[in-house]
Each structure stands twice: as C-alpha cells, then as structure tokens.
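Just below is one structure, and these are the notes that go with it.
What you see is part of a larger complex, with each chain still in position.
Just so it is clear, A and B label the chains in written order, and each chain counts residues from 1 on its own.
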Amino acid sequence: MLEIAELPVVDAHCHPFLNPGELSVEAFVDLVALGGGSQRFMEEGGLAFTSAVRTELQRVKRDTVYFRRLVRDLAAFFGVEPELDQVLERRNAAVRAGYRGYVGRLFRDAGIVTLIADMGYPQPPVDLATFRREVPAGVVPIFRIEPLIARLLAEDLGWPEFRRRFDESIANALQRDGYRGLKSVIAYRTGLDVSPLSRSPDQGLMAYDGVKRGLGGDAMKRLRDHLLCRALELCIEYDVPMQIHTGVGDVEINLPYCRPSYLMELLRFPAFRACRVVLVHSGYPYHREAAYMAHVLPRVYCDVSEGIPFAGHAAPALIREVLEMAPLSKVVYGSDGFALPELNYTAAKLAKQALGLALGQLVEEGMLSKTEAEEAAWLILAGTARRLYRLD
Amino acid sequence: MLEIAELPVVDAHCHPFLNPGELSVEAFVDLVALGGGSQRFMEEGGLAFTSAVRTELQRVKRDTVYFRRLVRDLAAFFGVEPELDQVLERRNAAVRAGYRGYVGRLFRDAGIVTLIADMGYPQPPVDLATFRREVPAGVVPIFRIEPLIARLLAEDLGWPEFRRRFDESIANALQRDGYRGLKSVIAYRTGLDVSPLSRSPDQGLMAYDGVKRGLGGDAMKRLRDHLLCRALELCIEYDVPMQIHTGVGDVEINLPYCRPSYLMELLRFPAFRACRVVLVHSGYPYHREAAYMAHVLPRVYCDVSEGIPFAGHAAPALIREVLEMAPLSKVVYGSDGFALPELNYTAAKLAKQALGLALGQLVEEGMLSKTEAEEAAWLILAGTARRLYRLD
C-alpha cells in the first residue's frame, strides 16, 4: 500500500456541471447514476411509470457497488453514518451554506486541482464561464466534434462551406477560446471501425452529398469517419491531444463497435502517427486492448475514467490491467464525472486508494521499486496530464 | 471472508437428470465434464478410438482444475482421501443405499432447496415427473424454444399454422404445465446478433418460406431471430423471464457470435424493454459485457452459472467482475449442472466459498458494509431468483 493520499489530482476526463441546488434523495440518485434507465426510457418501452416501476429503477441504481461506495465516501466526508438520507441532509445543508465553498472542501479533501472538461456533454452546453466561477479548480476545456457536426448539418451548406466551417470552428476553439484538445464520441454513433482511407477529401464530398440527398446506406458513417480523420489532422496541426471515447458508456453506446482495437488501423497509419491520442476510458471492459495500443503506438495514451468510479471495486484491477502493457507515463486518471461534484470527489478518493493498492502490490511483487511506484502514481494522477495538455 | 455456508441456495440455471445408477470411474468422468471430446468426436476426426486416445480424452477431462475440485469436494463430503476411486466407491455405495436419500444429503450439505431447470437439455427430454420424484428439492421448469422450433419444422405446416402452434405451445407450457420462463440457445445456432426489426411478421413469413423451399442463405437465421423476438413478446405477455444463453458452452457453440454485446440493440429496443431477461452464464468469459448491460438496461439480469463451476478457481473473480457493473440485486447464482447431482453440489459449495471471499474483500476495501455484503450474498444465492421466478 503506497501512501499517496496527499498527491494533487488532475481529473483528465470529466464534464462540466452547474450548481443543481438542494436535491431530494431520488433526484440525487438519478443524477449520479451512469445508467439504469429513466422514466422516459421505461415509458418508451410501453411501461406505465407506476410507483412500482419508479421503485424498481431506483433500486437498480442504488444497488451498484459504485453507488454504495459513493454513499460511504460522502458519509465519511460529512462524519455521519453511511445512510443515504443522512448524507443528503448534510449535503443539502452544505450547498445551502455556499456551493462554491462546499465544492472547494470536497476538492481539497480529494486533492483535485484541475478539471479537464469535455464540454460536449451535457447538451445544450453548460456555460463555461459559470462553471469556472462555481468550481474552485482549474478548468481546461476540450472541444467535442459531434455537436459541431450536428450544428453544421442542420444548416443548408455546400460541402466546401461545411468543411471550411468545420475547420474554422475548431481553429477558433483551439486558438481563440482556450480549448486544449478535441474529443470524439463516434463510438456512440457509427463505431470505431474507421478506415484511414476515410481522410480522402473525395470521401468527405461523396458522403456529405449522400447525407444531404438522403441516400442512406453508410453515407453518414463515411462522413463521420472522414471528419474524425480531419480532426486528427487538425490535432497534429495545432499540437493538441485528441480524445476518443472507447468502451462502454451510457445506454446509447454502439456496443459491438466500441472496442479500442477497431482504431488500430487508423492510429498506426503514417498520416496519424504524430497525433497524441487519448483512448478515453481505456475502452473498459476492453482495457487490455487499449493498453496494448499504448504499448506499441508511441503517442497513444489511456485514461482510466468511467471504469473509475462507475465500475466500483474494479478500480485496482483496472489500473493493474492497464499497466500490464501501457507504459507508466502513458496512463492518466480521470473520473468521467458529470452533473455533480460528488462524482469527481468519490472517483478521486477511489483512484488514490486503488493506485496505492495496485502500485503497492507491484513493489511487493518485485516489479517496481518504491520510488518508481511513487513516481508512477504522480504521473497517473497529474504529471502526464500536465505534460499532455501543457498545463504549466 | 463472509460466513454464508448456511444460506439456502436456489440453483437458478441447471438441467434435469435421472438416477444413472452406479458408475465406473471413466463413466463418471465423462458425465461430469463440460467438454474435452468424446469417442464419437474423435472418430469423426478420423482417429481410431485406441486405448491411447481413450486415455488422452480422460486425461484432458481429469486435468481441469474444476475436476480436481469436484473430487476434493466429494472426498470431503464422504470423509475419504481425495482419490477418484475412493470417492467413486463411496458414491456408488451411497447410490446403492438409496439415490434420493443420497441426493438429499448432498443438497442439504450445500443448502440447495430449489432447482430452476432448463428442460431443453438433454434431448430427448428427461421426464419432469420422474426428475421431481427423484430429487428432494423444489423443481421449477423452464421451457426452451429451440426443441419446439425443431419439432414444428419437422411437420409440414404453413406459416400461420407454424406460428399459431409456436404461440400455443408456449402458452400451454406457461399456463397449463407450470413452466416459469422461456430459454433460448440461439447462441449455439445462428448467433446473438439479432436485429429488433426481426420481430416484423413479414420477416417470419419470408424466412419460413425460404427455409421450407430450401433457399438457404440466411433464411434460417432470420427465422430464428424472428422467433426469439416473438419469445420476448410472449415473456412480456405472460410476465415471465426470458433466459438467453450467452458466452461459451460446449464444443458446438457459435463462438464468434456468443458475446452478450450482440444482444444490446435487441434488448434496448423499446418493444423489448419490459421483458425481464437473464443473460445466462453472464456471457463468461465476456461477463463484463453482460454486467454492463445489467447496469444500463433496468430489466437485464446476469447469472453466474457455468463459469461456476466449470471455470474452477475463476469463481471469486467471476463474481467480483460481474459485480463491477451489475447491481447487487440483478445477479443470480446457478450451476449449469446436468447429468449428476454431484455437479449441482460442487457448484454450490464453490459459489459459497467464492461469494464469501469476493464479498468479504468488498467489505475490506470499504466498498460495502458487512450488512450490505451479507444481503448481497442472500440475494445472489436465492433472493433475486425467488423474486424473478415468483417462488413465494
């Protein structure tokens, strides 16, 4: 067990959130869960939202090990019993007394100093200035390409203008508005099996024409694939990292095509080798694939967000399994937090415990010296993200 | 280490078996193994079944960790050395003295009170009444759709009649004959990549016509896909669970298409969201996929059968990995036992040891309280299956 509770934390993958005010127990549960269904999800399924169905959904969310741990972490923070209603009472009192101060105490306790925030979720976007004002931590915004694609598709543009506006919007984000990287969630759309040949300008032209004329087929996939290639090119040009969602996520994920291995052909293609690419979530539960890619592709990185905290007690195994092949200096911590600062908090606490455990074992097993393990913890929690996003 | 040896056990996925009488060592080995080949398997491969080949097959089966554990469990039960011949001698003596009494002692020692039995294996079917008479435990039968499909295909029916008889047979099973759920092994046939569009009546008509006229192509797959959708609809109508085999199994499995992730598009489709679906075997070794689906799809459940006991020492890891994302109240224990009661026995013993270990670790790691862990053990061993199959 390594002692790392005091280390500073850069949360290298999360989402912005605003003060939601006081919350009922049910609303809190709904906000912190990754999945488990919503009223709308069940009603679309033809189920009247009776109190039995409401209870069923709440049960599904409260019965994950992740949720139980969240309650325990917050109970320890507030010094109360790990009972949800007691925790919520104290939480609401703290928010009443001052949201920013409360977030500050949470973040100080967990050591969180910087949030690298994918502004593409939620939609419509959270106002960056308000987020910054409310959260006492550095905020580094990341620009997601899919909302831009949706916005441009909604306008009546020719392909040259579409493409010009795509490039220009990204240039503005990176050069004018302080964004420090791009993000794609193509794994939620048409999947990660993107051929590097998609970067051809003709593919963009032909696919866009097909989409505009409603030809169907795989026109939309070919358009998204083309624009992902373009985003990689722009990341190289502006020297910023590209984050790509890999692995599971909320219920909308394209599950058969979210495996990081589908990106291999794209990322080893000569034209994209110079790009620094973060395989967001390390593709959990396919994280050994992501780790392998970080091993053989010099500029591919893994983050361990989402698995931490939503896979609960998986945290030490996730770190251990990613480090089987990913270099110690190519793994970054993140929470995938959204909606509430308590998510970022419990993720950071869990990650420190898990890193202490996993790296401590590597020392015991004669794989690393204690110094090497401590350096690795620092790199994963903050150092590598600082280098990757040029935070100094 | 949680103390749970005394908890009652509902074996939520297994198969019926009749008293095989006394057994030679070789026959016993052949009966309890999941795989490892048979005389017929080798002879089809052009190998004369010499005594060397016979020895080779026996070795493959006896050299699994699962088999070694089975012998140790039975040796402890009989109070003899863990030597196969000593165990068999005592077993045969116990069977001679009274099969039902012997099964009763096994089940009492392991706490087994109820068997939820997929009657579709073996074929031809075991007589349910005889099984019930021979086994001193509650027996809850489950109706497998593939033998029904085979039976109806063998008759010369038009599609309307085929379809009527399909529905009627299921209605009879569920309403008249006491079956409590349906089961599909489409993962052994055409695979789990079933589009929800397959529920269209026209797909059934067109596919059935193609099968009957010998058109080949994917007619049989489209027919099976359609009938799986119909089975889901009937499960909703009669309010019973649908069991779907996922993951590996015996040598006939459709390995590339047995991953639970292929079911995602089907199970999140609005028309099927109301159905309670058990991902049988949690898709081992793809159980993290199944667990994710149980996390984001409110009515999808995992069982941990087959992995327990056939993956031997995997049991604690399997439970731990499934619980990373599956809610504590959406995982059920099962053995996948068949042929011999000793299988149900060793699986239950192993599961209790593994649950005690895995849940005990979660307490040590600060993920759950001891009370939460004990409640989870009860839910997994019996509580959730009781609720799901309305055993009260």
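In this section, a residue touches a chain if its C-beta (ideal position, glycine included) is under 8 Å from a C-beta of that chain, and two chains touch if they have at least 3 such contacts.
A quick note: this is a predicted structure, and the numbers were derived from the prediction, not measured.
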item: Identical protein chains in the complete assembly, only 2 of which are shown; value: 3
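Going forward, only the chains that are shown with their structure count from here on.
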item: Interchain centroid distance [CA atoms averaged], subunit A/subunit B, Å; value: 36
item: Complex contacts: residues of subunit B adjacent to subunit A; value: 193, 261-262, 264-265, 268, 270-274, 288-289, 292, 295-298, 320-321, 323-330, 361-362, 365-369, 372
item: Touching residues on subunit A, where the partner in the complex is subunit B; value: 34-37, 41-42, 44-47, 56-57, 59-61, 63-65, 68-69, 72, 82, 248, 250-251, 253, 255-256, 284-285, 310-314, 317, 353
